[in-house]
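Our next item is chain A:
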Amino acid sequence: MSKDNAVTVKNVYKNYGETEALSDMSLDFPRGELTSLLGPSGCGKTTLLKIIAGLLPATSGEVIVNGQIVKEPGPDRAFVFQDFALLPWASVIRNVAFGLELRGVVKSERESIAQKYIGDVGLKGFENSFPHELSGGMRQRVGLARALSVDAQVLLMDEPFSAVDEQTRRKFQEDLLNLVKNENKTFIFVTHSIEEAVYVSDQIALLLPRPSRVSEIIRPTSFKNKDVDSIRRDSEYLDIVDRIWKSLRTYVK
Partner candidate 1 sequence: MKHRPLFLKIISAVILFGAWEIGGRSGVSFAFPPFSESMVAFWSLIIEGTMFKAYAETLKPLVVGIIISGLLGITLGIWIGLSDKFDWFISPIFIVMQAAPLAALIPLLIMAYGIGLTSKVFVVCIMAMPVIVLNTSAAVKNTPTNIKEMAKAFQGKDIDVIFKIILPASSPIIFAGLRLGVSAGFIGAILAELKITPTGVGDIISYSRSIADYPSMYAAIFSIILLAVLFLNILEKMENFLFKGNNQGYVSE
Partner candidate 2 sequence: MKLFGYRLPAMSSLILWGLLWEVFGRLEVTYFIPSLSAIFDTFLEIAPTKVFIKAVSETAYAFLAGTFYAVVIGVPTGILMGKNRIIDELLLPWVNMFLSAPLTALVPVLMVLFGFGMKSIIIITTLFAIWIIILNTRAGVMQINRSLVDMARSFGAKPIDAFFKIYFWAALPEILGGVRIGFIRAVKGVIIGQLLISIVGFGALFELYSSNFLMKHFWAVIIVLFAMAFTISEILAFFERKVAYYASKRG
């Protein structure tokens, strides 16, 4: 093993009764990098993410995070939800601090931590707003700030941008690239958008359904150090997008 992996998935199976959702899945997630799980619906990408999170038990096989076998959710992982999962009755600051609240951090301390991350995600001034007063994009920023504030080493993101509009989404993707660069965290990112996966990832795991398996692992190289504006014009970027679409198209009905 040449690289240091923050998360390792080893021979994981997941069955729901008769149906096999995941079958002999093995995958490494290098530390400090962003890995996308990309594939058509039904390929088990969210199932895999939830198994890594400890929200779902695997039928067999194991997930190792920092040398520890995952049995349940733990402080080393934080989850960002597709539908944000904010508490509608709590203000932004309480939502952001909620992970810390559940861990028993005292109020003044958790609020000052939350305050910092609210600023980081660009929501300064909205501390006392409520989720229903925010736009979808701002809500997901709250969800992101909540995940960052518990300072987990691994961030699990389940299609975090699919419920926001296209322009907000692009801004998010740029912000995410900076986040990966600046925070020394490992990101696992589930998406069904090919362009998004290629744009944000250090490594793309292409999953295919029936039976669910890792069909390919792609590591973009040439555009990784370019600035955000030129990525989408890079020829390697375009080639990878094309290549992925060609292997996926037969699975799309």
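Criterion applied: all candidates are chains of the complex that A comes from, given by their letters.
Just so we're on the same page, contacts are C-beta pairs under 8 Å (C-beta built on N, C-alpha and C of every residue); 3 or more make two chains touch, one makes a residue touch a chain; residues count from 1.
Given the structure is predicted, the values throughout are model-derived calculations rather than measurements.
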Would you mind pointing out which option among 1 or 2 touches chain A in this complex? 2
Candidate 2 partner, complex, touching residues on chain A are 50, 53-55, 72-75, 77-79, 81-89, 98-99, 101-103, 130-132, 150
